[in-house]
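For this depiction, one protein chain was excluded, whereas all remaining protein chains were kept in their positions.
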Amino acid sequence: MPDLQAVVQEIAAEMAQRPDRGEVAHYIPELARVDPQLFGIAVIDADGRAAVGGDADVPFSIQSISKVFTLTLALGMIGDRLWQRVGREPSGNPFNSIVQLERERGVPRNPFINAGAIAVTDVIASGHQPRESLGEILRFMQSLARDPTITIDGAVAASEKRTGFRNTALANYMKSFGVVEGPVDYTLGVYFHHCAIAMTCRQLATAGRYLAHSGRDPATGYSVVPAERAKRINALMLTCGHYDGSGEFAYRVGLPGKSGVGGGILAVAPGKASIAVWAPGLDAAGNSHLGRIALERLTKRMSWSIFGD
Amino acid sequence: MPDLQAVVQEIAAEMAQRPDRGEVAHYIPELARVDPQLFGIAVIDADGRAAVGGDADVPFSIQSISKVFTLTLALGMIGDRLWQRVGREPSGNPFNSIVQLERERGVPRNPFINAGAIAVTDVIASGHQPRESLGEILRFMQSLARDPTITIDGAVAASEKRTGFRNTALANYMKSFGVVEGPVDYTLGVYFHHCAIAMTCRQLATAGRYLAHSGRDPATGYSVVPAERAKRINALMLTCGHYDGSGEFAYRVGLPGKSGVGGGILAVAPGKASIAVWAPGLDAAGNSHLGRIALERLTKRMSWSIFGD
Amino acid sequence: MPDLQAVVQEIAAEMAQRPDRGEVAHYIPELARVDPQLFGIAVIDADGRAAVGGDADVPFSIQSISKVFTLTLALGMIGDRLWQRVGREPSGNPFNSIVQLERERGVPRNPFINAGAIAVTDVIASGHQPRESLGEILRFMQSLARDPTITIDGAVAASEKRTGFRNTALANYMKSFGVVEGPVDYTLGVYFHHCAIAMTCRQLATAGRYLAHSGRDPATGYSVVPAERAKRINALMLTCGHYDGSGEFAYRVGLPGKSGVGGGILAVAPGKASIAVWAPGLDAAGNSHLGRIALERLTKRMSWSIFGD
Partner (left out) sequence: MPDLQAVVQEIAAEMAQRPDRGEVAHYIPELARVDPQLFGIAVIDADGRAAVGGDADVPFSIQSISKVFTLTLALGMIGDRLWQRVGREPSGNPFNSIVQLERERGVPRNPFINAGAIAVTDVIASGHQPRESLGEILRFMQSLARDPTITIDGAVAASEKRTGFRNTALANYMKSFGVVEGPVDYTLGVYFHHCAIAMTCRQLATAGRYLAHSGRDPATGYSVVPAERAKRINALMLTCGHYDGSGEFAYRVGLPGKSGVGGGILAVAPGKASIAVWAPGLDAAGNSHLGRIALERLTKRMSWSIFGD
């Protein structure tokens, strides 16, 4: 077994030098300003040892990676009833597609495309003021990452709200079928804000440890979710975590993972490690270009693919 | 760790008794006649020990499970050039859908939906007489299963040919885009016949061992495919192996698997076992109803899910 | 030539008695309360003679029929530049479909499906307060119908606004592509209100005369639109005026016509007459069931089909 710290350093060094850096997301003005030269990686193994490289302690907008945690929260609230409102199949369409909603009466294909994540947020937001729901999500993240300083980047949230017409369309569309139950403005407000949570790779990898370890945070022994549920969230990340690039990610990386348009990816090597990478430039499917390559290197060097050695 | 043989027996006993048996495929008359009470399971572990239950030695029509092996063959022939003709993403549509082909200029989403498998067969059939290509596929199966008696059920192949209008439509459609290169009749002839290969659970589980063991057949030490390729075929099985029920299969079973409308499923527990189950009744997505439940039991009892303990 | 007044009376008598009355639109609560027994018809010939029957003087919610008049206004404002924002082809999809918008980058197929009509309204509303734009539309209708008492039913508009999630989705979706330019709330406010204009069959038939007479109102000699444009609006009504029932309407009635979910239809027999019918019950495609049958009777009896005697 190669030395994890050395492997992480090599990867960080390679990524720092590569000229191909993808395209920084420009649809949210605040994200467009991020420097594409940045790259961070943090890997936390089963024993809690962190191997970090590059800009592992620079916070970035986690964006859709937050959907893993809101899914966890919503399942904790209403359990399998959630699946009446959102499916569990890959969509075969881009992250912001509305086509399938029409054909399937407003029920999104899975909790990781935008429509599905909005429906999940609606479950969390239901019956609360947006501020309360957001507080709950944020406290959950702080607790998992064991860092109370994690905050929401208000400028990103405001920027997203101002320009989030497609998400507004998705939410209203689902509302017309009763899949979104609460006031659209409330649900979207919470959604835009939890996507704007800023975290470092180190914080994110820490927060994701329960998924790598049967639902239990090894640092505290505290069970975040039952083991069965952790496995299932991982399965969803594998099949749906990278939109219409999910097949490619499974094929090349071989780990459950969830990407965000901020350029972050949270990946899980079950039983072995929780991993966060960050590189702001995206590929055509909207996933971090170097982030994916870094994970490909890591799983290959460490023999961590879930599909075999 | 529970005793594998005991677990397999328990599962076979439960499946024999369950009243919910799904619907036997009726679109191929020859398949419609199969007794829905049949159930077979065979698990071959890393040491080559077989645990079998039920009708594990009764041959059935492997149908789309053959696509795993034709994919293996075609990759062996032209390597990654195959991906110019077929994608690697879940389709989000039923196995025989033609919609995506129109939008994506005749290139099927993945090698496991019908269109993709026909394109793969076209690669194998190219430049040969159908008889030669079929011979090659059959010899490959016999060699993997170490059983030269495996044959093609001619009545099933003929039945499929007579009624295979949708597959004929798919093949002609791809031909119009040049994705199928050979004569449509030749390619379809080979396709219908390799889907009609008859095998037992025991033979199938034996044939699938290279996927569980880094591309190498542990019985012979012979490398069928490079380790990298075995992982990638497993990834494709996980994301695309059950059509628009692939997400559900990953969520419930947590293993790479490929189903056929004959009611068989080949599943792979990387590093641990190759598994074949068979129960003729299908669910709404066209996958074996009891087969999936049996695998769910097995992975849970044996802690074999690739998504965590 | 049969006597128009007699024909109209016969039709009104038949429609009053028919048991098949369709389904009153229930998605807007205010419309759901309308009595399905009501039926009105008004035909105004080239000489200005009105033949009326049934409830021709009972006001109803004209709903989508207003789209003919907003199209006329918008073309008057920006001419053929309008066609950069909206197409001229039948959509082949229901009135509130969002599927095509995704495939065609936010440009609606034609000005009579909801998305297209919202884009047209956005042109009218651009740069004005909603109140001003609405005032302009209303004055246009009053002037065409030569009746200053025509008003907007505020309860219907409010009801539509409260439940108009799909229209809100459409507007936001187009906004994300820049096809809607103004504030979504303004544009939708104007849209919901002009759909809530209440008119009688007699008023509506009067208002539509310019379309039957080369763009000129025969009562005043005033040219509302150039003759060329009147023909083109008629062509659009023929091909797109009844959503995915447009082919059927052309096939059976053979006149340009525009329906509304309030149960009204405005139809035009070029050179001969302007016609309004109203029966609240709808068919499966959302068009007035008895309205269409009444028009079928009328064109047949009067030999008014544009497709031949």
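Going in written order, the chains are labelled A, B and C, and every chain counts its residues from 1.
Operating definition for what follows: a residue touches a chain if its C-beta (ideal position, glycine included) is under 8 Å from a C-beta of that chain, and two chains touch if they have at least 3 such contacts.
Here the structure is a predicted model, which means the values were calculated and not measured.
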| field | Partners of the unshown chain among those that are drawn | value | B, C
| Residue among B:A46, B:I98, B:L138 or B:A198 that touches the chain left out of view | B:I98
| request: Just name the one of C:P2, C:G92 or C:G135 that touches the chain not displayed here. | output: C:G92
| field | Full-complex contact with the absent chain, from C:S66, C:Q142 or C:S246 | value | C:S246
| Contact partner of the left-out chain, one of C:P59, C:G208, C:P256 or C:G281 | C:P256
| query | In terms of residues, what is the contact footprint of the unshown chain on chain B? | reply | 97-99, 101-103, 165-166, 168-173, 175-176, 184
| request: Spell out the interface residues on chain C facing the chain that's missing from view. | output: 87-93, 100, 109-110, 211-214, 227, 230-232, 234-236, 238-240, 244-248, 250-251, 254, 256, 270-271, 305-309
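Basically, only the chains that are shown with their structure count from here on.
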| note | Moving step by step through touching chains, the smallest count that connects chain A to chain C is 1
| Taking each chain's centre as the mean of its CA atoms, which one is farthest from the centre of chain B? | C
| query | So, what's the distance in Å between the C-alpha centres of chain C and chain A? | reply | 47
| said: Averaging over Cα atoms per chain, report the distance between chain A and chain B in Å. | reply: 32
| field | Inter-chain centre distance, chain B versus chain C - centres from mean C-alpha coordinates, in Å | value | 55
